[in-house]
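Before I ask anything, let me first share the structure, which is written out below as structure tokens.
A protein chain is absent from this complex, but the other protein chains hold their places.
Note that the chains are named A, B and C in the order they appear, and that numbering of residues resets to 1 at the start of each chain.
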Amino acid sequence: MIPVAIVGAAGYAGIELTRLLLGHPSFKPVCVTSAADAGKRVNELYPGLSGTNLVFEAPDAAAIAGRAQVAFLAVPHTAAIAMTPVLLDAGVTVVDCSADFRLRDPDVYAAWYGVEHGARDLLGEAVYGLPELWRAALPGARLVACPGCYPTATLLASAPAVRAGVVTSGRVIADAISGVSGAGRGATATTHFVSVAESVAAYKVGAHRHTPEIAQGLADLGLRNPAVVFTPHLAPLSRGLLSTVYLEVSPGLSVDDAYALYRDAYADEAFVTVCEPGMQPATGHVRGSNRAHVGVVLDTASRTLIATCAIDNLVKGAAGQAVQCANIALGLPEAAGLAAPAPIV
Amino acid sequence: MIPVAIVGAAGYAGIELTRLLLGHPSFKPVCVTSAADAGKRVNELYPGLSGTNLVFEAPDAAAIAGRAQVAFLAVPHTAAIAMTPVLLDAGVTVVDCSADFRLRDPDVYAAWYGVEHGARDLLGEAVYGLPELWRAALPGARLVACPGCYPTATLLASAPAVRAGVVTSGRVIADAISGVSGAGRGATATTHFVSVAESVAAYKVGAHRHTPEIAQGLADLGLRNPAVVFTPHLAPLSRGLLSTVYLEVSPGLSVDDAYALYRDAYADEAFVTVCEPGMQPATGHVRGSNRAHVGVVLDTASRTLIATCAIDNLVKGAAGQAVQCANIALGLPEAAGLAAPAPIV
Amino acid sequence: MIPVAIVGAAGYAGIELTRLLLGHPSFKPVCVTSAADAGKRVNELYPGLSGTNLVFEAPDAAAIAGRAQVAFLAVPHTAAIAMTPVLLDAGVTVVDCSADFRLRDPDVYAAWYGVEHGARDLLGEAVYGLPELWRAALPGARLVACPGCYPTATLLASAPAVRAGVVTSGRVIADAISGVSGAGRGATATTHFVSVAESVAAYKVGAHRHTPEIAQGLADLGLRNPAVVFTPHLAPLSRGLLSTVYLEVSPGLSVDDAYALYRDAYADEAFVTVCEPGMQPATGHVRGSNRAHVGVVLDTASRTLIATCAIDNLVKGAAGQAVQCANIALGLPEAAGLAAPAPIV
Partner (left out) sequence: MIPVAIVGAAGYAGIELTRLLLGHPSFKPVCVTSAADAGKRVNELYPGLSGTNLVFEAPDAAAIAGRAQVAFLAVPHTAAIAMTPVLLDAGVTVVDCSADFRLRDPDVYAAWYGVEHGARDLLGEAVYGLPELWRAALPGARLVACPGCYPTATLLASAPAVRAGVVTSGRVIADAISGVSGAGRGATATTHFVSVAESVAAYKVGAHRHTPEIAQGLADLGLRNPAVVFTPHLAPLSRGLLSTVYLEVSPGLSVDDAYALYRDAYADEAFVTVCEPGMQPATGHVRGSNRAHVGVVLDTASRTLIATCAIDNLVKGAAGQAVQCANIALGLPEAAGLAAPAPIV
């Protein structure tokens, strides 16, 4: 068993990593850290993990380096920048779920995150961990930057069309809906049950930090001059994320062509299902799993491809994808620890 | 008190009409009909209306005509076509919440609803009942066609920009989220709690019947060659509808201009609030009320105006707007019976 | 219009009081206070109340006394004790939604609230404001102690049987379920959407502060040696409270007798509906209203009467009952401002 650490394990992504890694056939969590909850048992804070005796420790990169071969980081941005160099120097593979190594251009990072990037030299080495789109770079990677939840769904929804060259405009509209766990474990007016239940609203319209990450991904897929209009919404569910993407496409594209593009692009992917024509993905269908369901509809009148992608924001949008990337990086079977069907009703 | 009938009163829009009209200062429900539930007491089917002794009757246009001065129709499409001529001939004012008289072009009706329109001669007389946009036609109207819930929110979100002439493309993307009451009272796999809870999904993508109604409304507002891409989503809430509309606008439009357009357009409207810059409408803020909250954000990079509108699909999106239209049609104060603040937490 | 103040208006009970009083025919809110949110507009914090221009002020009993004829207190316990003498001295009628004046015995107060009662002399004057059970004391009352939400539902469920003398044991089990608004507006791990959604749990088992209040009420109704076992549960809803009460009854009581007792007890009550045999109250049927629905089932084998009562914890369980009490205290129609049917689906 490969000893692993989860840093920031008390947050939602962190505890989901802990859950998945406790059930992983090759990884063994030996260290879970939390600055705020150090000293507490994991099953005290999360009674659902009653089967473990792990105790949250204060985060300490040097201590982690001595015990773990892989470190999964589920920390706020800038915290990963602070910790990663120490871990890499000690030979630890870093799988980072924060935003710190996703954007290759440190100026874009500075513009959107409001702080200079403190580890520019590592940006070239970081591998963007969305295996279905950029798998080749992952084997042997020392530093994986796991995508944001919105970019994961949006890029999976966009990629087949963009790569096929049928998208004729860089103006891409991504309209997405997320569950509340995406807002984190912090108790705020926004996450209070009474505020969330029976209400939906957009937030950070035109200003969400995942916007440049989506643009970077679309450019990497071959889209020229991407101009991303991204509107996230909050809905009353704990988990789940749906991105509905509007792509302007060539007049020659037929409905059958569009579907075939998507079906073929993901035909060999274990974690992606393209819904048959007439069907639409639902976040409930992927709840608790590392799967992505993708739907595609062509509105011929307006030459608009409407591609939808449903994921569980905490699994394929965070912890599950991190495990998937770690599996590939270390040469394990890609689906190790991720194959069990999640509850579906 | 003006005697009124509610036809189709056992459905969600119908029972909401009943609730509002029971509290109305000038209308008095004298007849509520339901084909399926005739003979049952209203408070047996809806124990929340414990204060009334009304009993559902079988629908009978002639019988209604003899007792009511106004008939509110909350029936499936085609049913309103069948009943309206009888009611109008008897001098009854008809306020129709179905789709039957919304589309002025009967060929468009036939194309989207799959049936020839059986009362083409009345289409010219029907007044589209969205008071904030087309109030002038309502006083004295004999036949009001109340808008669909999605068109109501989408047109309120679009109107100020379209009327100001700053929208440069007919390609309008409307991405909307609705609560489950919009799917009606029918118990189906789709409306089962277990299917709905903790899930969101798009449905009828590019094929929803409200699409041509939105297009007709945008054209009426002055948009050339509207090509509407409309994607409704279902979310786990009972009531509430949010439409997020993407409009391509002139390069000259500034952020301040955009906000001013909206603020000014609705400055005198009792039921519309334009959220201050930085704020977004939430359906929870209008739950149970006839209000619409509108938000506007300009993405200058892509010249996209992102306008959002939140309503309660059963009130401003159906029953409340019908009452508002009836008030205007009959010369009553526009807000009569609609002013009480709804529960807000 | 009678000028009134709402003290602690930014909390859930306080804002519900504000909503109801803004729609009241005889009361006019002239002052809303909030220590934490002083200076903010009400409609900034609660955009659903978009129709008002009220601004939260810092609480100041003397200032309130100069402007309001009635003060509704929706403050934490001990805060009402501090403020009430000043208000009463100035001739202001105090309608207190806190726990401060509910328990007549200051030693019981001290035992359960962990602090000596600072206004013992007022306890004799305070009128317990549950009109359906103790209406006679309310007209002209200067100080009304509004019941807790759990006691309201539990006592309404118990009263007909207890008063009829058919309850044979003081051991009363009250098992109740509440929505999250009962936990207040504070954002905590307990009120986070992700903690609440899709989960139910008991809390404060055998230790909830409403226990002695229920016992006092049962004794007042005539039960000897009440020994209350009270278990509140939290369920994923914003509003609503259901209390299921188990009473040991005389062998002679028949099913028909039991129902008749309840039907007759509440026959003249505008706000209480006794469900017909075979029907059960649901909190959804009273959501947003001041109504209580009561159900009664007799298990003859075990001689147990199972009485259930559903209320909206923020209305009949707090703000609505306070308005009802104020109406009676000031000689207004009891249902003034409380009659509009609430949304029922």
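We take it that a contact is a pair of C-beta atoms (placed from the backbone, for glycine too) under 8 Å apart; a residue touches a chain by one contact, two chains touch by 3 or more.
Small disclaimer: the values here were computed from a predicted structure and weren't measured.
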Of the residues listed, C:T244, C:T273 or C:Q324, which one is in contact with the missing chain? C:T244
Tell me which residue among C:L17, C:A74, C:A161 or C:I177 touches the hidden chain in the full complex. C:I177
Taking the entire complex into account, which one of C:T18, C:Q216 or C:T231 touches the absent chain? C:T231
Just name the one of A:V30, A:L49, A:A63 or A:V108 that touches the chain not displayed here. A:L49
Give me the subunit B residues in contact with the hidden chain, please. 12, 180-181, 185, 187-189, 191-198, 236-238
Subunit C residues touching the omitted chain (full complex): 171, 173, 175, 177, 179, 194-195, 197-203, 205-206, 227-229, 231, 233, 235-240, 242, 244, 246, 280-285, 287, 295, 297-299, 301-302, 304, 306, 308, 310, 345
Positions on subunit A where the hidden chain makes contact: 12, 15-16, 19, 22-23, 46-51, 181, 197-198, 238-239, 273, 275, 279, 281-282, 284-289, 291, 293, 314, 339-345
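The rule we apply is simple: only the chains that are shown with their structure count from here on.
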Which chain has the mean of its C-alpha atoms lying nearest to the mean of all protein C-alpha atoms shown? B
Most widely separated chain from subunit A, with each centre as the mean of CA atoms: C
Counting only C-beta pairs in contact, which chains form the busiest pair? A-B
Distance between the CA centroids of subunit A and subunit B (whole Å) is 38
Using mean CA coordinates as chain centres, what's the subunit A-subunit C distance in Å? 46
Contacts with 2+ other chains: residues of subunit A: 194-195, 197-198, 236-238
